[in-house]
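Here the complex is missing one protein chain, while the rest keep their positions.
Letters are used for the chains, namely A, B and C, taken in the order the chains are written, and counting of residues starts over at 1 for each.
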Amino acid sequence: MTALDDAVLGDRQRLSYIASQAADARLNVELETEGMTLNIGPQHPATHGTLRIIARLDGEQVVWAEPSCGYMHRGYEKLTEVRTYPQVTTLVNRIDWLGSFANEVPFILAAEKLMGVEAPPRAQWIRTILFELSRVANVSLFLGDLGVQLGAITPVFLAFRDREYVLNLIESATGGRFHPNFDRIGGLKDDLPAGWIAETKQVMRKMRNFCDEIESLLFGNEIFQSRTRGIGVIPRDVAMQYGLSGANLRASGVDWDLRRDQDSPMAWNKVSWKVHTHPDGDSFARCWVRLQETREATLIVDQLLDGIPSGPVMAKVPKIIKVPEGEAWVSTENPLGEMGYYVVSRGDIGPFRVKIRSASFNNISIVPWALRGVYVPDIITILASLYFILGDIDR
Amino acid sequence: MGLRLSSPAEPPVDAARDAMVAEVRAVLGAAVLDSLVKPGDDAWIRVSTGAWRQTLQSLRTVLGFHYFCFLSAIDWMPSPFGRGEDDPTQPAPERDATIRPGYCGGDTRMQVFARVVNPVTHAAITVKADVPDDTMTVDSVADVYEGANWHEREAHEMFGISFAGHPDLRNMYLPSDFEGHPLRKDFPLLARMVKPWPGIVDVEPLPGGGEGDES
Amino acid sequence: MAIVPGLVKGLGVTLSTLVRTVTKGSNTVQYPHEKEAPPVRARGVIALHQDNCTSCMLCSRSCPDWCIYIEAHKELAPPRREGGKPRQVNKLDRFDIDYALCMYCGICVEVCPFDALFWSPEYEYSEPRISDLLHDKTKLSEWMETVPEAPALEAGAEKKK
Partner (left out) sequence: MSALAIEIPYWGQSLLRVLGGLVAVLLPAGTIVYVFLFKMMSFMQSRLGPMEAGPYGSLQLVAEVGKWLQKEDIVPTNADRRIFRMAPIVVLVSTFLLVAVVPFGPDAWFTDFETGIFYALAVSSVSVLGILMAGWASANKYSLLGGLRAAGQLIAYELPMVLAVVGVVIQAGTMNLQQIVVAQNSGSIFGFDGLGNPYVLTQFVGFLVFMVAMQAELSQAPFDMPIAESELVSGYMTEYSGFRFLIFFIGEFATAGVFAMIASTLFLGGWGLPFAWFGWDSVDSVANWMNVAGPVIVVTKMMAVTFLVMWVRFSSPRLREDQLQRFAWKVLIPLSLANIMVTAVFKVVA
């Protein structure tokens, strides 16, 4: 938000907002016909998971729409109360299942903060690398899925093809493709296997190539642009009120990235990279920011790989971990947005209460606001561009 | 848009956060019951129940905390069930049931807390408020931060806290006829109740006592 | 405005992928006919080395899902050194892992103080019925054969003690 004052923010954002207000007004004034309630979900291809959207339609125009979640609520906040700290990471892995490793990090950091330990530098670097890899794995699937939501079938296969390389990397380092469970309080479970760095560099090249392919297959496509430009505009102040985070916030012109803007025991501030923002705040901006972020993430990984310090990957921590009494909040810039844990400890082997602040919950809470007055196909566009993972909404 | 290097040594005092809390105290006055700054970490304030909505209103409009991070609640009563790892054949163990509040203190079992961020200075603050044990009601802040709407619905169904003035306190996750509030500590986690803990030692001793060295 | 319309560029991407698949082969593997080797660290299935197990219950207690069931009895074993008293050892009666519950987190393998549990990258053990996923100690021991050596570490890593 530093350099973007209202003049620069782009008239497009404001104009489109006025247009949506006009659509709102039109709905109210024009001839009152009997509306139709359309249930999108819980089982629907566009909700990748079990989100249900109840939409009141006038023709194909949405009068109001409201998401109804909870079809996948697993009660993780309750479950953490009966689990020990090492066991909790197996749970939080499954919140945003496409970027699992990134979910572990803030929780482990919170526990480390309460215990007053810090992971050795090598562990911090490897953590950051794996964090960015999970971002690449996560967002590359978004880029492919975006195509499916908008009716193009090929991108998703290209995404699955190239994401596989990243998953292989994560698996060969951590042992788990989807649920690495590799982070430990005080460091990492293990060091990297031999040859991993060279392989990762190759894969990062492939991923950049994938980004180029998606850019020319999808982002340059006139149909794609006409479907996303000016659709679902979220102005900056609304985005902040709803607590949108990640690419959704940056696409509304807020220059805020937790990786850069907060001190954390990770290696992001050791390398130079760029935070991408977009002034428009529409669906295209959100997708575009994500595409750029994927590219940037591969560059971050490349730089980090060159400078991994040598040393241990585990600090000295007791075998049975008891976390001293206290409260800690740690959040990181996850693939989906700001993911944070508010951990309350009572000096026990398990947390007393964990509030999981997941990105998608806030991101999707704007849906009733954003869907007023749009057409049915735009529901899908807006949902796709807001990008949620069901596990991340329901927890 | 350069990179910001982390400060090498942790400062013993956190001037920025102290100043921020002082500013908040100056604006809110007597509503702030307690505050805490952990240098280099975070800042907490606790306000009186009646001032909860006014506090967030002032934080947003006066102090520039435009970004809403989350709102939730916490039940400070220790769980009467432990981790569900008791041996059913043994008498139930004694458990400490005293309610101890966390940072910034508190007088009630339940507390609501919210975190808001100033997007310009990137300063953040966690605000807590007690929830009266008898009414279980605090004011809604859904009209201050629109994003609080869903968070309050979640806190309502999970903790049974009512938010006065909330437009629509329906359940988010649970069926509408669900009884109980799952995140309260006295709500048993059935998954851990229906099955005995497999970690209870099940080693049959030698017939007739037996002798020999344990190895 | 771009010189080449985006639509045409998109057509180029799909066509070049088609050509690449025809000339260089596909990225997929025809599964039952050819198989990809999982990485050495892959967490496929937990194998049990029965002789090392002392039924200390640590794995069972640290399991987040409560899916390891251990029963044992005490037995007298011949003394370690000449002339000593016979030792009391725990002999496993039952060591079951319910793979229908297992989350493949690996905490049990990590906490085992006697190196009795190992990860094997084996993955072909699906069952038509969920109850058949409860595997006993004989089955778990069979998987010991598939446990690979731990991989060499990347440069700069500290040697394990």
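Keep in mind that, in the parts below, contacts are C-beta pairs under 8 Å (C-beta built on N, C-alpha and C of every residue); 3 or more make two chains touch, one makes a residue touch a chain.
These numbers were taken from a predicted model, which means no experiment stands behind them.
Although one chain is omitted from the display, it touches the following shown chains in the full assembly: A, C. Contact with the omitted chain, checked across C:14, C:50, C:88 or C:146, is made by C:14.
Within the set A:137, A:158, A:251 or A:289, the residue that contacts the chain not displayed is A:158. Although one chain is not displayed, subunit C still touches it through residues 7, 10-11, 13-15, 17-18, 20-22, 26-28, 30. Residues 36, 38-39, 44-46, 60, 147-154, 157-158, 161, 217-218, 221, 223-224, 226-227, 375-380 of subunit A touch the missing chain (whole complex, contact as defined above).
Here is the rule we go by: only the chains that are shown with their structure count from here on.
Note on chain placement: the centre of subunit A and the centre of subunit C lie 29 Å apart, centres being C-alpha means.
One finds 24 Å separating the Cα centroids of subunit A and subunit B. Residue positions of subunit B with contacts to 2 or more other chains are absent. Subunit B makes touch with subunit C in their complex at residues 195, 197-199, 201-206, 210-215. Those residues of subunit C whose C-beta lies close enough to touch subunit B in the complex are 55, 57, 60-61, 63, 66-77, 80, 84-90, 93.
Across the complex, subunit A meets subunit B through its residues 1-3, 68-70, 73, 75, 77-79, 81-83, 113, 237-238, 240-243, 254-256, 260-264, 269, 272-275, 326-329, 331, 338, 340, 342, 344, 346, 350, 352-353, 355, 357, 361-362, 365-366, 369, 394.
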